[in-house]
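A single protein chain has been omitted; all remaining protein chains appear in their positions.
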Amino acid sequence: MRYLPHTSEEIASMLEVVGVDDLDSLFSTVPEECRFPADLDLPVPLTEWDLNAHMQAMANDMAVSPEYKVFVGAGSYEHFVPASVSYLLGRSEFVTSYTPYQPEMSQGTLQAIYEYQTLTARLLGMEIATASHYDGATALAESLLMAIRVTKRKRVAVSSLIHPLYRRVVHTYFEPTGYEVVELGYLENGVTDLTDLDNMEDLAALAVQSPNFFGCIEDFQAVGEKAHDRQALFIASFTEALSYGLLKNPGSQGADIACGEGQSMGIAQTFGGPALGMLASRKKYMRSLPGRLVGQTKDLDGKRGFVLTLATREQHIRREKATSNICTNNSLCALAAAMYMASVGGTGIRELARLNHDKAEYLKKELKSAGLAITFDNPTFNEFVVEFPAGFQAAYERLLEKKLVAGLPLAPYYPELANHYLLCVTETRSKEDMDSLVREVAS
Amino acid sequence: MKESLGANGLILNEPLLWEKGKKGRSGFSLPRRDVESSPPGQGLTCEGPDLPDLSEIDVVRHYTRLSQWNFGVDTGMYPLGSCTMKYSPKTNEKQANLAGFAGAHPLLPAALSQGVLRMMFELQQYLAEITGMDAATLQPAAGAHGELTGMLLIHAFHKSRGERRSKIIVPDTAHGTNPASAALCGYSPVSVKSNNQGILSVEAIAEVMDKNTAGIMVTNPNTLGLYEENIHKIAETVHAKGGIVYCDGANMNAVMGVARMGENGVDVMHLNLHKTFSTPHGGGGPGSGPVCVKKELEPFLPVPRVMEENGIYRLSEDFPESVGRMQAFHGNVGVMIKAYSYIRSMGPKNLKKASQLAVLNANYIKERLKGTLHLAYDRPCMHECVFSDEYQTAHKITTIDMAKRLMDYGFHPPTVYFPLVVHGSIMIEPTETESKEDIDQFIEAFKTIANEAGSNPDLLHDAPKRCKVRRLDETTAARKPCLAG
Partner (left out) sequence: MKEINELNMPDDARYADDHEWARLEGDKVRVGLDDYAQDQLGDIVFVELPQVGDSFKKGEVFATVESVKAVCECYLPVGGKIIAVNTALEEAPELLNKSPYGDGWMADLDPADLSEMDTLMTHLECLERLKGAE
């Protein structure tokens, strides 16, 4: 087997040094009652060539671009990734290295993640960012726990227009803690209803997503003011990081913590994972941050270098008092995001974000002309909600057969919006794709 | 090879991204604009983030140079104890990059996602088989996330029986993520000491196990590289008081096909796909931490669960007692594909062989280095062995000095200063993918360094000399953190 280099001569000579007769005898300390006497019931090994065929067959049984035109976002976005980024991400010195605990031989990873932290902080308008979390949902859960640590309060308020699956993850994390999560409803125009806040005491944080799950842009300035009025931290959440290429970023609107999903920055969708949890905050909360942090320093010769720092927050030192249990994070995904942001650049990201926005506006306009109702009267970025006529589900299924995915039905997440669908348009959908969709749904 | 593995070589300096580039450069092919401009309302937009503008070659040279400052498994031996830095097969990368997988949206109807759902379903079955358990979830993103999932399952289990236990037993050799994960679930860790053989004794567990203790978190084999021989009786002791046995499966590489935790009294355990199952570490992730459980805990598994009926796969949330969701979507599918490919490529006999050879390699190193370094426990080890710097302290040389000097010899250092129970510990895990000649070279290097400790200790104090940078000032980095440029 090509991954097992030992020859039988080598095994024999090593067994002699160890002082046992055979490989089984190496396990003398495993008591008899602990041993597994049989063979594992797994399929016989495939050659590399059979594996290729097997995996290709499974990959073919999937609905993806360019064959399918998918108009769905909802936390996972189809964006073009330059060949240069995919190529660089394959460099095995990045891929096969471990966490940079020995910084002298890991300066590549360390400088790259320091750059990622910086670019992410700039994208979100915040002072500092961590080295990555698992995804936008867990980044939100960690942010809420961080606010609870900082304020020493036990209640958080969360908008019901934060991605429904993010809220489920928050509830999962909060279930055994005794902390309280209060959900805020939404207004007719598709943004969070903040009025209940006036009656809330002892809030650790107020978390709102923008663009929200309906694609609508929230008034972060107002949200921040409400939060600070109640001495709570303002947590700005997001699922589409690209939106900050065009829209006002959380930092400029008073966010204390900004957290969300960075998958749009050069990471393949791959059925939802691995993703990229981005988390950034004000510098004053630095020592309460969960996750790894890379810092700049000097070596013995005075040369610039980078190290993991503020490790006393983390599990390997603080154990049960750590700011999080996170160890392995999503470093290679953070690297992909940095490479992507470096390639797109400041000028390019604005153009790309504008293109996303304008394409979605075009689809909106065409759907309206075709007689369909846009559910929420509010500015959006690259996602919006449309109301299809009652009984549309059958048409939706027919369109799937035509390899057209006409949005995400909202019924499972918002039962009151049974005939409403969340549509997403990124730079990957052409005018022809959109015209085709409009034609099909209008008929 | 007679000369040292570590050599001098020309690598280039490379500035930070924002120290290069010029406004207006681009490394991205902007897609064709086929719709009219439609600017958002006033007050919604901004100038755009302050990101540098770089050309494609700026970016390619930048990251090519940075990569050359790194040492990976593909560069050389990386014997980090408890990390299982085995070779990551390249065909696995190819499979994960197949367009049908890479371009898949997680929320499409199941009928459009059969390929990936089948992969996940089969992987669940393989992992349950390897661990001797009844069911699995692939949702957790990493080992620590799997531990948290396990803690949530235990919490839900006790709650379903109308109980609210507040403590959990954690051995003194446990990885830091264990008590941290327990604390996230509201449990207070109760520490127990390992005995002088380096393993847990039944008496120590019996002393602390009571009806207010939710269970125990064991690592088996443990972080000293030793099999927890008393695990059966320990499990009985915990079960007798209604507790659950959680196993941290980080060290599974020692026992695939040899022992199954499900048959050792374990009720719930996590696996690290990025350790045992060869997926690459990526400089700190992404990993994947599936959790396998016995029947009693199955109702509490996170949703959605991958189900199969007559060859058709679907995702189901129809589990009212589920703890909920650990990630927004279904877990680190890209990582799962690599582990799946590995298991399909190895097959059952080779997986067992891998464990046997991993244990052979570790015992071989133990025997050949035990005169040179102080061996913490002079007994058969599993896939890793633990030494200390006791023999070198007379020369005022510590573990960290030897670790730094190893770099100059072309090796990544082993894990140092963990587990905490051994002072100045050096944990060496070669894995099965290191050949005898590479291991012999490693042993020679360590012996040379031990000699240098006596004859010329400054070589160690000043090490490393051959890397991109010399030792770094971690004190100033922590006193005056500079986390962004």
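Per-chain numbering from 1; labels A and B assigned in written order.
Everything that follows uses one rule, which is that a residue touches a chain if its C-beta (ideal position, glycine included) is under 8 Å from a C-beta of that chain, and two chains touch if they have at least 3 such contacts.
What you see is a predicted model; the values in this text were computed from it and never measured.
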| item | value |
| --- | --- |
| Omitted chain's touching partners, listed by label | A, B |
| Option touching the unshown chain, where B:R161, B:K211 or B:R479 are the choices | B:R479 |
| Which of A:R318, A:K365 or A:K431 contacts the chain that the document leaves out | A:R318 |
| Interface with the unshown chain - residue positions in subunit B | 417, 474-475, 478-479 |
| Subunit A residues touching the omitted chain (full complex) | 287, 311-312, 317-318 |
